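All protein chains but one are shown in place.
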Amino acid sequence: MPPPKLLSLAEAVRRYSWDGMQYASGAALPIGSDAVVFGRELLRQKRKNLHAIFHCNSQQLNLLAGAGAATRAECGFTGLEVFGFANGLRRAVESGELVLEDYSNLAMPLRLLGGALNWPFVPATVNIGSDLQDRSAFAPAEFPARSKIATVTDPFTGRQIGAFRPLKPDLAAIHVTLADPLGNSIMLGTEWSRFELSRAAKRVVIVADAIVDQACIRQFPNLVRIPEIVVEAVVYWPFAAWPQSSPGMYDVDEEHMRTMNGALATSEGTREYVRTFVESYRDVDSYLDMIGGERLALLGKTRTAFLLDPYRKWLLPAAEVARRQQDAETR
Amino acid sequence: MPPPKLLSLAEAVRRYSWDGMQYASGAALPIGSDAVVFGRELLRQKRKNLHAIFHCNSQQLNLLAGAGAATRAECGFTGLEVFGFANGLRRAVESGELVLEDYSNLAMPLRLLGGALNWPFVPATVNIGSDLQDRSAFAPAEFPARSKIATVTDPFTGRQIGAFRPLKPDLAAIHVTLADPLGNSIMLGTEWSRFELSRAAKRVVIVADAIVDQACIRQFPNLVRIPEIVVEAVVYWPFAAWPQSSPGMYDVDEEHMRTMNGALATSEGTREYVRTFVESYRDVDSYLDMIGGERLALLGKTRTAFLLDPYRKWLLPAAEVARRQQDAETR
Amino acid sequence: MSPTATSAYTRQEMMAIATGREIHDGELAIFGVGLSMLAGFFAQANHAPNLRAMTEGGVYGSTPVGGLPWGIECNRISTNATSFTSGLDALGCLVGSGRCDVGIIGAAQVDKYGNVNTTGIWDGDIGDAYRAPKTRLTGAGGANDIACGAKRFLIMVAHERKRFVEKVTYISSPGYLEGGNARARYGFAGGGPSAIVTTLGVLRPAPETNEFQLDAWFAFSSIEEILANTGWPLKVSAHAHVVPEPTAAELAHLRKVDETGALRRQ
Partner (left out) sequence: MSPTATSAYTRQEMMAIATGREIHDGELAIFGVGLSMLAGFFAQANHAPNLRAMTEGGVYGSTPVGGLPWGIECNRISTNATSFTSGLDALGCLVGSGRCDVGIIGAAQVDKYGNVNTTGIWDGDIGDAYRAPKTRLTGAGGANDIACGAKRFLIMVAHERKRFVEKVTYISSPGYLEGGNARARYGFAGGGPSAIVTTLGVLRPAPETNEFQLDAWFAFSSIEEILANTGWPLKVSAHAHVVPEPTAAELAHLRKVDETGALRRQ
């Protein structure tokens, strides 16, 4: 039986992140499951020049870009869905502080799959014939930008299609609903591209809203789409996706989605946001206090709560998780 | 709400199969989940010249080949694991009655994925450099057989790799543990390549050991890897994989695995087997009688039974399934 | 509110209903967030009960509850799903493959051949070398994949002159490219845009050229208003006609889906 991998968030960021790294997160959607709190910690530890790989923008990338920590990004979608444009990312792109390479929402998981399978390229039947193929922010002088999405000839028909570059990020911080202390992880709600990312990344840190006993994992092995063999560390952090949502756990915090995106529209607002919502807490408890008990209760009253019911009896109490985390860290 | 898709096995085979079709099943493993009973019905309805797409051989392909119903096959593995060589398939191959095209166990799901994504080819970094690439039973005169696994040049490095032909079978009969009347399906145990097959096949018929109320599906949407939108029909048939196993439901019938494979070693034995174990039953009940209540009880006492516990309360009784099937068929 | 005889409805509601009418029962359909989701689920509620609706999130079998979902993965649409898979499954296996019958996408800019820009607004042309836009938009998202793969797709867009341009600055999602059968060069699985449904009317591609022309106006709009709000010399179809107003039933179904009244805010 391998040793537990529970780590504090601070320690996980210390061990597995560095300036200039290719950092992927959540393979997230803008409203949903993403390890937003991992991005906050990257800022707390002053990481910079990050090359962000985000299937879609999320409030995490919006924050990292707005605060100037990310200087390159590759994305399929760069907005906040119904919450509008991502002001932090937008400001960084328009000012030239961040160079953004555009793909589509299918291109990104295909590139991650290509990385997971260690392919030299991935066939592309989308993105071709548009400026996603012809224009590259990473190679601006090149037109058409075939170093971004090349053309390849189908050996069976002679027909030309496109070829994507596979992705192998240095680190992926993947938000999941439930994980056991070894990193066996259960996602509720769409996987989006967390499965592909968990195999493509050189290292994977799991950020879980809750920790479950392994008995839960063995009862539902078909739900465990990310097995411990691909996981370096497990971070326990309730409401880790806040202000985004986690199906079965909590709803999107509509007010804070707007507050946060509003603040990220200016550098002053961003500094203020970082002071108030990034540097302000010491640990999980003070993070939860920062959000506020009343709001936590409200967000927790989600219509999707029933999705968590089959697993509730295996949820480990925070104290027990803390104890096991201490054991793991002191090994 | 779309109409239920419950069909009798006989009707499903009548509607969705024909002589000479490209038929895929279970994306099965030799011991585990496979729609073996669908193959029995193909024989009962005298289907012939089948082009079989089986990720791995199973007792179903062993039977179809041994009885002369399949004349072409593409497989990754052609044995019966610890039960030894597949005598029916082996005899058909050695006698030349069946032409077998060899691939590996990774090549097959990649080819199905390529079909699912409608790619013209799939990058191949395995099977190349071996006789799997150089030799083709479908194009025997061609050496090296580049019409089977071609070479393609990586546009980014100029390096040469291989290219697989995608698969799009006319029909896939996919065995699952649980399905609702619309075809939303839950698999317990490895998916092997049932996910890829369910998207690659032109038509999908689900063969389920048990039918569950849709409430079960909505409680566990992350387990529903085959949604109804890709399913044509649902066949309810307990012990559908017999003599193979179905995790959570029943163990492999070791004795019948040997009896069956022994019989398939000769054409006489095969004729006798077909008389006794294929043409002998009229319906589900007489199929179960044929296996025998004592044996069914024994096989049902599987160590894996606990895997089914979370879903038991939603299992629909046979009578209820029959009623809904009648509604569906008389529409 | 529009000044019509029948019960009051907004231009956005008319646009959503006109879009929904393009979707047929039993089809496999993919919707984006916002307007497109409302139009799609309106169709399901109103005349397409067997619609097989999905979002690019890999969320199947669900219908939004509690109003317009904040995103394609929002709990408002995840709470009653029958299946969750992935973006690769929804956009790849079901859309990029050519399997999906119809998709609905939005646009910041659309041109006479139905090419869509959702990436950015530049001051003039981009030029030979790529440069960041003056105003950065949301990017292609899944719209490019829908535009390449869906058998047909619908474009929903507010009818403003600045949005309807001769040629988009940046093609985020391909329509008919330079027109005619230019799409054939790329062997797309999908057939291209079948209609541009706007706040003023409906445009459809002309045979052969695939240049979009005015096919229909709304009771509250007119050919003149549409021409005045289109940035290229818009041709008018010989069969141009007025779109039937929403029926009471259609409005009721739409407003049931649009519980929070997103389409009634002007």
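For this structure, a couple of remarks:
Order of writing sets the chain letters: A, B and C. Residues in each chain are counted from 1.
In the analysis below, contacts are C-beta pairs under 8 Å (C-beta built on N, C-alpha and C of every residue); 3 or more make two chains touch, one makes a residue touch a chain.
Quantities reported herein were computed from a predicted structural model and do not represent experimental measurements.
For the chain that does not appear, the touching partners among the shown chains are A, B.
In the complete assembly, the contact with the undisplayed chain comes from B:Glu196, out of B:Glu41, B:Glu196 or B:Glu228.
Within the full complex, the residue among B:Leu6, B:Val252 or B:Ile291 touching the omitted chain is B:Val252.
The hidden chain makes contact, of the residues B:Val37, B:Cys56 or B:Leu167, with B:Cys56. One of B:Ala10, B:Leu106 or B:Ala318 touches the chain omitted from the figure, and that residue is B:Leu106. Contact between subunit A and the absent chain runs through residues 1-3, 116-118, 180, 182, 184, 199, 214, 217-218, 221-222, 224-230. Interface residues of subunit B facing the missing partner chain: 29-33, 55-56, 75-79, 81-83, 85, 89-90, 93-94, 96, 99-100, 102-110, 113, 125-132, 135-137, 140-141, 143, 145, 159, 161, 188-193, 195-196, 245, 247, 251-252, 254, 257, 302-304, 307.
FYI, only the chains that are shown with their structure count from here on.
Every chain gets a centre from its CA atoms, and the centre nearest the mean of all protein CA atoms is that of A. By count of C-beta pairs in contact, A-C exceeds the other of the chain pairs B-C and A-C. Taking the mean of C-alpha positions as each chain's centre, the chain lying farthest from the centre of subunit B is C.
Mean C-alpha position of subunit B lies 40 Å from that of subunit C.
Centres computed as Cα averages put subunit A at a distance of 29 Å from subunit C.
Residues of subunit C in contact with two or more other chains: 84-85, 92, 96, 189. Residue positions of subunit B touching 2 or more other chains: 117-118, 221-222.
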